[in-house]
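Notes to accompany the following structure.
With one protein chain removed, the remaining protein chains of the complex are shown where they sit.
Chain lettering (A, B, C, D and E) follows the sequence in which the chains are written, and residue indices restart at 1 in each chain.
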Amino acid sequence: MAKAIDGIRLEPGETIDWIILDRPEAANAFSGKMLERFSEVLADRRAAGAPVLGIRGAGKGFGAGMDLGQYNAQGSAMDDVLRLSSYVERWMAIWRHPKPVIIAVHGYCIGVAAQLASFADILIVSETATISEPTIPIGGGFIAPVWADQVGGRRAKEFAFLPGNRIDGKIAVEWGWANAAVPEGQLVVCAEALAGRMAQIPAAVLTMKKRSINRAMEAAGFSAGVGAVAESDAILHLEPEVRAIRDRLRTDGLKPVVQSFAGPSSQDIFRKYGDGTTIES
Amino acid sequence: MAKAIDGIRLEPGETIDWIILDRPEAANAFSGKMLERFSEVLADRRAAGAPVLGIRGAGKGFGAGMDLGQYNAQGSAMDDVLRLSSYVERWMAIWRHPKPVIIAVHGYCIGVAAQLASFADILIVSETATISEPTIPIGGGFIAPVWADQVGGRRAKEFAFLPGNRIDGKIAVEWGWANAAVPEGQLVVCAEALAGRMAQIPAAVLTMKKRSINRAMEAAGFSAGVGAVAESDAILHLEPEVRAIRDRLRTDGLKPVVQSFAGPSSQDIFRKYGDGTTIES
Amino acid sequence: MAKAIDGIRLEPGETIDWIILDRPEAANAFSGKMLERFSEVLADRRAAGAPVLGIRGAGKGFGAGMDLGQYNAQGSAMDDVLRLSSYVERWMAIWRHPKPVIIAVHGYCIGVAAQLASFADILIVSETATISEPTIPIGGGFIAPVWADQVGGRRAKEFAFLPGNRIDGKIAVEWGWANAAVPEGQLVVCAEALAGRMAQIPAAVLTMKKRSINRAMEAAGFSAGVGAVAESDAILHLEPEVRAIRDRLRTDGLKPVVQSFAGPSSQDIFRKYGDGTTIES
Amino acid sequence: MAKAIDGIRLEPGETIDWIILDRPEAANAFSGKMLERFSEVLADRRAAGAPVLGIRGAGKGFGAGMDLGQYNAQGSAMDDVLRLSSYVERWMAIWRHPKPVIIAVHGYCIGVAAQLASFADILIVSETATISEPTIPIGGGFIAPVWADQVGGRRAKEFAFLPGNRIDGKIAVEWGWANAAVPEGQLVVCAEALAGRMAQIPAAVLTMKKRSINRAMEAAGFSAGVGAVAESDAILHLEPEVRAIRDRLRTDGLKPVVQSFAGPSSQDIFRKYGDGTTIES
Amino acid sequence: MAKAIDGIRLEPGETIDWIILDRPEAANAFSGKMLERFSEVLADRRAAGAPVLGIRGAGKGFGAGMDLGQYNAQGSAMDDVLRLSSYVERWMAIWRHPKPVIIAVHGYCIGVAAQLASFADILIVSETATISEPTIPIGGGFIAPVWADQVGGRRAKEFAFLPGNRIDGKIAVEWGWANAAVPEGQLVVCAEALAGRMAQIPAAVLTMKKRSINRAMEAAGFSAGVGAVAESDAILHLEPEVRAIRDRLRTDGLKPVVQSFAGPSSQDIFRKYGDGTTIES
Partner (left out) sequence: MAKAIDGIRLEPGETIDWIILDRPEAANAFSGKMLERFSEVLADRRAAGAPVLGIRGAGKGFGAGMDLGQYNAQGSAMDDVLRLSSYVERWMAIWRHPKPVIIAVHGYCIGVAAQLASFADILIVSETATISEPTIPIGGGFIAPVWADQVGGRRAKEFAFLPGNRIDGKIAVEWGWANAAVPEGQLVVCAEALAGRMAQIPAAVLTMKKRSINRAMEAAGFSAGVGAVAESDAILHLEPEVRAIRDRLRTDGLKPVVQSFAGPSSQDIFRKYGDGTTIES
């Protein structure tokens, strides 16, 4: 097994090459180096390797979002805008990649990891995956707008408006965010079966099919829709109430702050009132 | 309990302020004064009150649409266009409101009431709610286009093309029009539980999340899509066949005319032929 | 029963006129003459006949796509672009038709037939219908982009990326491609029940409702989305690997080539890994 | 010289085929038959004839708009919408034509003739041409919206908001509506010189260049922009003040009614106040 | 002559009612009260008064922008976003107004005043008017984006990228921002001559013409284009370098800070190098 370099491991295959988020000490959260490496490997696979590209996480989940250290509290608002923009630019390389990209999500998939996953061509999730907003609402307007073209504005708002809101794999398919949900143990083999079938189509045909559908999605506003998310998020980082939460994080530590925002998800609430199922808050 | 003024009652709360359509003598149909009052209360809540705004109906249903007296048969076509446009402008104030707006729909929700509900940020319905086009097809092209970005063009057409067509709460969720359907008795408490969780997010963060998702939806054509519905509807009001129906209404009264257009909904028909369930026509 | 002329049969009715694809010797595949006749009958129904228009296939399925003879291997790339464009132009006449158009799909619905069906106002399918991409991947980027506004980009890609990929009627409804799925024996009667209800609405009202929803869909990118599919497909027809497959078709015949691309559909794969159901490959 | 059939004359050439509006008894105003013939000849030139297509008027001007008899005062509003829509559909055949279309405008170019000219690929005008709105303001919202993408919204409004407003050929070029203005005697020879150069490019290359630029214009809203002009115009035809003007036309005749709306154009007014030039009103 | 109330004076006329910015002590800069009054008078003219609406400034210029006191340095970033958004919302009432709105600009027209003027239906300027960005670059991204659909992206950038950049009335017409430039003494009488001609068209026809052209402009992205300008500007207000300039303003006073940013405009530079004309810096 190849070793991870800067938290990214490449696992080449015959029909699918896997780019694996593999930074166990940080629950696969992206560091700056890891982002760089991710982009390099992605670019490197444009002309080399298997006909299909896969992205998944190693360990207990897909990814925990962005390394907290990435946010530079000393930086200016514009530094923040450019930093946030650069994430979207990196994910757009998936969108523009000549190969079809399958993303396989299991376990936790939080914040920026859920944003990244939205750029997949094909998205498969484990039934027990938990796709979530960050528990602590110190940002906003960065993830859900990217979802809006996939799940509709109303569900994007539902997802975004509760602290730490989350959906499981089955809801992700019902909402149209993911193509399919399978048991966690079947996730990789399922993706590979799909890739095997896709690889029977000549590579150029796959590329053109992807370009052609992308174009239809851009006509429906895909690119324009993601254009101002960085600005929105950067503004919130400067909001007094958001700074106050950051201060509490520094003084009290993570646990009590997370605790203060914990609670049922929107779908938990709908289930509870919909059919009487008891939920833990 | 506060008294309704011009058919609108404000019920302030800690996490959610409810604007209640409360004009029992007319099944909550909007009169001109009621529309004015609705807009005033909505504007008043921009800077004051609870962090979340709710809209619901009092009594047996959410709303029966527009007061028949609102249509001025003597007015010109352009008067009609401006009148119809003014409704959409009023609902757009929900869209542009800095707070998240939850709309809770129970019982009947007809015509313009179904148009209003489409502008909710979060939309919860009772399972037994009946969302419907007016039974008598004397207008058209005014409600369903607003739905198209939420349920797709094909279902918007299905909804619009049968006289008095209707869906219940469960179908509304399947179609992606509503976020959730719960038993009628749980509707308000469910909305309030949701609002309670939303209120844990700083108000500025909620505002920005809403603005950011709205922008993605506008990039996907939201505003442009609602731009010509007034013209379409005004033209139909002048159509000889439509005028003939109005004449029958005047001479024969409501009942026989409604009777002549009654029949199964599209979903009734699909169920009947889909699985053999008998339906009443 | 009227006789088919050039593969198209008109079956007039009181509330619905059926245009029937009826070319049994070719599984209803379109020939050049059949396309011409289809457009003529469609145009002829603008001012005459029943208030609703229906399109269905005679025999075992809706249609097998385009007659292979239609592709002129000797023609230039631009000939190919213009030929492919002309198909989309023909289907756009359904979109612009003043009457609501119900398309009823049963049995096989392959390639260009699945493209045509996407332009229906109301689309009803039999539960056992099989909507599929061509088994042999010698084109691409022509059908799925037209689906993208209806099923979302991710499902459009899933559909397009496997050779001969296919969905049945129930999945078509889940995906929002079709309005309803009924047993095959009920398909025509169900469409006619729907048409009966629609015909109660004055014709002018139906026309305006259709125009008004179409306009909302165009604001969401409908027309722009279908604008470059001809170019994409024409390029692939010239691809060396695609030409190689055509050569194999000429030398080996259809059967072994089809065999070499056969395999489970994406939904088959998801079912297999999702719940252990055994599938035949 | 070929004879005109139903007001349309075809003058074939080596590098350019001219479609000539030639109905001298009505100042080239379109009758129903003339529209039909125009569309037929246009369609006929898709696969036959010279590589470039030209459209011009015979006699003293390009065209006086629509034959008054085309408006059916007895018809319903929807009849009117469909009639008006059909004009735009006819001009769209210029837009979709595989060949480049040069339109050469001289003399008067009024109302619907000015709408038609907006669909040219290349538009050449004589310096003394007068492009104008109808003098009698009994319609509206039908011509200028089609201009908006070419001259900008502000100039489209300037053009539309004065009764019988008009610009000459030089202003048409300044505004970007026309490519060039030349002396009237040079108009045809100039268009033919241009066509001669264009004909040096292989036909397929010209077709693709046109398609490719059209697509960019559609991405900028071209098609969506012309989508509701028929509805707008039909509504105005029903306006009491517009009906009153029609009544005056019937009782008083054309001359006094035209006289009551006569006056300087917007550009006349700007010149008068801009530099002291005296204008006749 | 009516007295100004809160800096807004209404001068009713037969064919045009003038809303006059009249706050001489502040060079017509908008205060909060003045904005409120502006919106009230605008709303009041929807159903009352002359058929055309005009907006102009009293005294030496059209307007100096926003009162500095309007920026609340103590407020949060989101307060700033909502404040900035509210300006655009106010100007949108011009866009949605049923009457045509002529704006007449003379003298200085700075910052937010130049943004307001961009929402005119018809825009007339004096030849010597100076339309400019604020001299001190403490904001950005708020004015020029609104211009982009009128002057093109490249000129919008030219205008925005130099501190205190400015164009005169003649360039404003060349760029297509204004309809016409006339000597300052002729500005009002020219607007009134135009209004006189416009008033000959029935009011309903004018309303519909405006709606119809607006719709074409919205299809070309008008509304979406102005959607994120508030966010962009608010971020810059928080930028360290921008705060430093504000500090210098507080400590050094306006004059030296303005001096430090003074210099030729882009058009001055182009003239200097284009033809050797000497310019003062």
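Here is the rule we use: a contact is a pair of C-beta atoms (placed from the backbone, for glycine too) under 8 Å apart; a residue touches a chain by one contact, two chains touch by 3 or more.
None of these values were measured; they are calculated from a predicted model.
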Chains in view that touch the one left out, judged over the entire complex: A, C, D, E
Contacting the left-out chain in the complete assembly, out of D:H106, D:R166 or D:R211: D:R211
Touch criterion as defined above, residue of A:L35, A:A64, A:V81 or A:A144 at the omitted chain: A:V81
Of A:G13, A:P98 or A:P240, the one touching the omitted chain in the full complex: A:P98
Touch with the omitted chain, as defined above, among E:M66, E:I102, E:A156 or E:A172: E:A156
Residue among C:A228, C:I245 or C:I269 touching the omitted chain: C:A228
Residues in chain D touching the chain absent from view: 100, 120-124, 149-150, 176-183, 186, 189-190, 193-194, 197-198, 200-206, 208-217, 219-222
Where the missing chain touches chain E, by residue: 137-142, 144-146, 148-149, 152-158, 160-163, 220-221, 224-229, 232, 235-236, 239, 241-242, 245, 260-261, 263-264, 266, 269-270, 272-274
Touching residues (missing chain, whole complex) on chain A: 76-78, 81-82, 89, 96, 98, 204, 207-208, 211, 215, 218-219, 223-224, 227-228, 231
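Convention: only the chains that are shown with their structure count from here on.
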Those chains which touch chain E and also touch chain B: A, D
Pair from B-C, B-E or B-D with over half of its contact pairs in common with A-C: B-C
Pair exhibiting more inter-chain C-beta contacts, C-D or D-E: D-E
Euclidean distance of C-alpha centroids - chain A vs chain B, Å: 34
Shared-contact residues (touching 2 or more other chains) in chain C: 149, 204, 208, 211, 215, 219-221, 224, 227-228
Chain-level touch network, classified as line, ring, star, complete or other: other
